[in-house]
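As structure tokens, the structure follows; a few thoughts come after it.
Every protein chain of the complex appears in place save one, which is left out.
By letter and in written order, the chains are A, B and C; residue numbering begins at 1 in each of them.
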Amino acid sequence: MSGLFILKRLAYMVFTLIGISILIFVLTRVLPGDPARLALGPEANEEQVEDLRHALRLDRPLPVQYIWFLQNLVHGKLGKSLVTHRDVAKDILQRFPATLELVLVSLGLAVIIGVPLGIVSALHKDRVVDYLTRAVAFTGVSFPRFWIGIMLQLTVAYRLGLLPVTGRIGGLAPPHVTGLFLLDSLIALDFTAFGDTAIHLILPAITLSLSPLAQITRMVRANMVEQIHRDYVTVNRTIGMPETLLVYKYMLKNAFSATLTTVGLMLGWMLGNAFLVEQVFSWPGIARYGINSVLRNDFNAIVAVTLVVGLGYLVINFVVDLLYRFLDPRIRLEK
Amino acid sequence: MYRKSRALVVPFVVIGLVLSLVAFVVFAADENVFTYATYQESMTCDPAKSVDETEVAIVLNAYDPLVYPVKGAAPKPWIAESWEVSESGLEYVFKIREGVKFHDGSDLTAEDVVFSMKRMLQINQGFSWLWNEILEPDDVNMTGTYEATFHLNKLFGPFIATLVQFNVVNKDLVMANKKPGDYGEFGDFGQEYLETQDAGSGAYIIDSVTLGDTVIFTKFDEYWHGWEPGQLDKVIWRVIPERATMDILLKKGDVDMIDQWGTPEEYEELAATEGVVVQEDPNVMLYLHQINNQRAPFDDINVRKAVCYAFDYETALRDIFHGAAQAEGPVPILLPGHSDNVTVYHQDLEKAREFLASSTYSPAELEDMELIYVYVTGNELERKLGLLMQNNFAEVGLKVTLEKAVWGRMCDMASKPETTPHFMAIYNGAKYPSPDMFTYTLFNPNAWGTFRSCSWYENEEVTELTVTARKTIDTEERYALYMRAQEIITEDAAALFIANPIHRIAMRDYVKGYDFCGINPFDLVFYNLKLDK
Amino acid sequence: MSQHILEIKHLQVWFHTIDGVAQVIQRAELVVEPHQAVGLVGETGCGKSVTAKVILGSLPVPPAEIKQGEVIFCNEDLLSLRVKQRKELLKQSMSYIPQDPMTSLNPVFTIRQQMVDLIKWHKCANIGLGGLLGLRGWTKNKPARKTALQLLDYVNIPAPEKIVDSYPIELSGGMRQRVLIAMALVGDAQFLIADEPTTALDVTIQKGILNLMEERIEERGIAILYITHNLGVARRLCARICVMYAGNVVETGPTLELLEDPAHPYTIGLINSVPKLTKESYVGIEGTLPDYLQPPSGCRFHPRCRYAEEICRNTPPSLREVGEHRFASCHMIERFR
Partner (left out) sequence: MNTTSRQSAQYKSGFQRAAYRFFRSPLSIIGLVIILVISVVAIFAPLIAPYPKDAISGVHFGNSFQPPSLAHLFGTDEVGRDVLSRVIFGSRLSLKVGLVVVTISVLVGVPLGLVAAYVGGPWEVVIMRVTDVFLSIPPLVLALAVAAVFKPNLTNSMLAISFTWWPWYVRLVYGEALSIKEEDFVEVCESVGASKSHIMFKEILPNMASTLLVKVTLDIGYAILMGASLGFLGVGAQPPTPAWGTMVSLGRVHLSRAWWLTTFPGLAIFLTVLGSNLFGDGLRDLLDVEMER
């Protein structure tokens, strides 16, 4: 049963990925301007451009190009970036950890703050705390991420000078192991680098975590409120289950497994918002790389980035599904 | 219950505090480390590929050019100790300086020079456009351990001048690191290797590179020019995409110098900051709005003249450039070979209207036309000039639309007259010190297809003049020809010549020895700098 | 000092709804002696469960509002106690068997997890972070599990070892109800509220559960408030019966006497409406429960009462002694008895 489920999901993922690749591929091929010339830059002459066009198979019909692209893809070749003149795969590998670190930290933040907030709000339904929390939650989803990021820079970084304005690390990066600076610096026992990375993370992470935080708070609150009126709560209360245990273990697990279903979607949006946040904080991740490639019509890069993001999104949802089934026996046991 | 939930939140607050505590760590800075910040990402360190200002700057600091530019004069010997030109003016024999060491300790010889030029021509990217018309790989030969001979296949006056952009790579090192590629015995000409490593003899060794982010240079002790105390031991080159951030870092002293592409307001603000100095030099550079001469309505000289009269140069120079010389024709005033009797336009709406009236296009037609002005994405100054133009031209009944594009896209537009918009904002810097750079490359049909020549201007006489000038070896003669060309071009109102901007660069006050040369990238030579803290 | 374990005095509860105020409980009077089983009987919607909720303190306030009354439990007025203390008191000495076993067990935990936690912690008020993260009291796990098994066995669950590790969804209704009973027995409470524990089950299983209640709980001498709409069940389990109609306790008394010779027209109707094998046909009560938004003046039963007269329409009757330990609220008792 479960094995079958996984197989199904994997098949579905592959299918969707192919879909994405076609979509984006076609999209990028109708980009205005001549990629070859863009690649060669201002001083190139016609013959140079022609050579490159041929090298990039741009003189072939679209389907042929696509097949060729798939073949390369299978061999892990995503083609060369027109801007960096490097293998796109290389570029992305170099930048992906930065984005991953940012997203993970932000999500952590969102959960760590959002869940307790939601609970408090639920337990004090329709009281001041509740209204405050909900107001916060609403503003959280409504903030333009880029703007709140800039505002944080303006106040915390410029005016108060408490935190760095942009960038991922001030000093030199710790020796590369995972590419996640927090981890690497700990592995290297380089606490300077750790602190350095940490302070650089604070503002972007806060910015990126705002809307998921808000959503988690809203979901947890809603689900907790729903739990409060469940019979099992009354029962447990009366027959002597301690409140802490009841709320933070028994009710929370119910509430959270319900919340979890949206986390997948949320992470998808976070990947999207990362594009704004990385732009604001000039965070050297794939999102910023993606924006630059879009602005420069760097079609190989665009395809690659979109595929990676799409893949990431699918994987996340896959994991979330599994987790959900693990958390909630009802799904697992029902046929 | 509330109490307990708080009890749960506490640990996380603690974690947060710990983090921010760890955060405030002060990093000890080394004595002669110098940090330079620019917003422009550079994508290669390969002398044969570098094009962008930043790329060539990185290259220049790690390599040595054959000859070295001098402000307002002919280039001086550098790797080439001296050179002779044959009667025909086609044969150049270079005496290569002895005792120049590459970073790996090996000697720089004519072999390397020849190899470098062959490499340049065959890879056929970067600055190869300067030479690929006049040199074939086989025309470059080694005629002695320290003698290289270049045989041009046509006369090219500015040849020596162009060589300031020709840097010498270490043949053995490159060949030792070649990967399989399209160049037979040369494999890939070590392109992959040179992308992030250097094989030069320059003052600084490229220590580590994160493309598009950081480059770290360390001093090359055996540099043939020798070292004095106070010079830089280590240079950290950082890419910081947001200018605002860059400014802050300079103000805080986290970087010692930032690039020259900021807005005038920015430098004014910086100049007012304690500990920061802004150096201003008149720039050997032309800022113009190229007018597509082949696109209606600008195929009519009257309309061109009209816009030249409609534009408010005064406001542009005062409020947008915050001080700059109004461009007098295509050639920058400071460049030898500039002509003083070119037609210089000033705002005169009456004249403008007259010219419009006398144009072949009816006012109605002109009303309907949407004149497109394209500028580089993110260039504040060009955007403002666009807005200004929009207003000025509106007064004489012309409608301008602003459109932005990334640099690459603009070059792409410029490759065909049909795709070239009415106006294009162009900075033309002197890549080599010769009027040729501002006449031939801008207004000679042979140069069509690049961003410079996007005026698609054609005038037999000018074509004639500029071609002959290239063939003329005698400097004075050559300049005379260029001057005549300038006069015709301005009279034809071929383009909207706006300014010779001021070059502004901001640094900490303890940075000494900055010397503005006017030939990119020679105004960013770390070897010249000293710190006295 | 009364020796009652639970005593409810003139309890009155209103609900504030969009459409106005629903006067759901007008006058509830109830007494439960130690070691005694009392049945609270009435048709669905007559306010039984609300009364139970008031005792358990699980009534959502608002919309509900307790207009007046006292709920004295172990000589403490629950309504005047502070929330915290009330919860403590209930935990220590009250227990509860819910109506619907399907929703009354936490679906995402195994029986074991729920019971072990309960057994480990039911005594202490605040377990703190340590307890939550299982840092505290993990030593108690083994014995707790043993107790759990014993309890499950005690409520006649076959193969407890298997059941204990399963999720509620894997169990039949009857099984869940047994588990719930077992859980109710964890703390040694002296008082237990059983809110129609059998209605959600099908008849065959009901019997088993009833037996269980009889044997296990009564033999432990726990006082029960048994809420049901089923006189048969009440007769079987309870020493005394309390009949409720439209938010009023209309009659109360020892089971046998009350059933043999009911003193209130409604009780009579109720008894007649129970299908008996002896009689061939049975008489129901015409009409439905009144609308709580504008309840009938006077005696709330009068619109359905065949003996109703002027007085019934105007003045609400109060409980009157109509025999030894027997009370009823009706103006007309003399008339028809």
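Convention: a contact is a pair of C-beta atoms (placed from the backbone, for glycine too) under 8 Å apart; a residue touches a chain by one contact, two chains touch by 3 or more.
Computed from a predicted model, the values in this text were never measured in an experiment.
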Which of B:Arg383, B:Arg452 or B:Arg484 contacts the chain that the document leaves out: B:Arg383
Residue of A:Asn45, A:Asn72, A:Thr192 or A:Thr262 touching the missing chain in the full complex: A:Thr262
Sole residue of B:Glu41, B:Asp233 or B:Glu269 that reaches the chain not shown, by the stated touch rule: B:Glu269
Where the unshown chain meets subunit B, residue by residue: 242-244, 247-248, 263, 265-266, 269, 315, 318-320, 377-378, 380, 383-384, 386-388, 390-391, 394, 402-404
Residues belonging to subunit A that touch the chain removed from view: 12, 15-16, 19-20, 23-24, 27-28, 30-32, 131, 134-135, 138-139, 141-148, 150-151, 153-154, 158, 215, 219, 261-262, 265, 268-269, 271-273, 275-276, 279, 290-291, 294-295, 297, 302, 305-306, 309-310, 313-314
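Rule of thumb we're sticking to: only the chains that are shown with their structure count from here on.
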Subunit A and subunit C, separation of their C-alpha mean positions in angstrom: 52
Distance between chain centroids, defined by C-alpha means - subunit A, subunit B (Å): 38
Multi-chain contact sites of subunit A, meaning residues that touch two or more partners: 243-244, 248
Numbers and ranges of subunit C residues touching at least 2 other chains: 126, 128
Complex interface listing, subunit A residues touching subunit C: 229-232, 234-245, 248-250, 253-254, 257, 327-330, 333-334
Subunit C to subunit A touching residues, read off their complex: 56, 58, 60, 87, 90-92, 94-96, 98-100, 103-109, 114, 117-118, 121-128, 131-132, 167, 169-170, 180, 183-184, 186-187, 189, 193
Footprint of subunit B on subunit A - complex, ascending: 32-34, 37-46, 48-49, 82-86, 94, 112-113, 116, 119-120, 123-124, 129, 157-158, 161, 163, 165-167, 170-171, 191-192, 194-196, 198-199, 202, 243-244, 247-248, 282, 284, 288, 292, 295-297
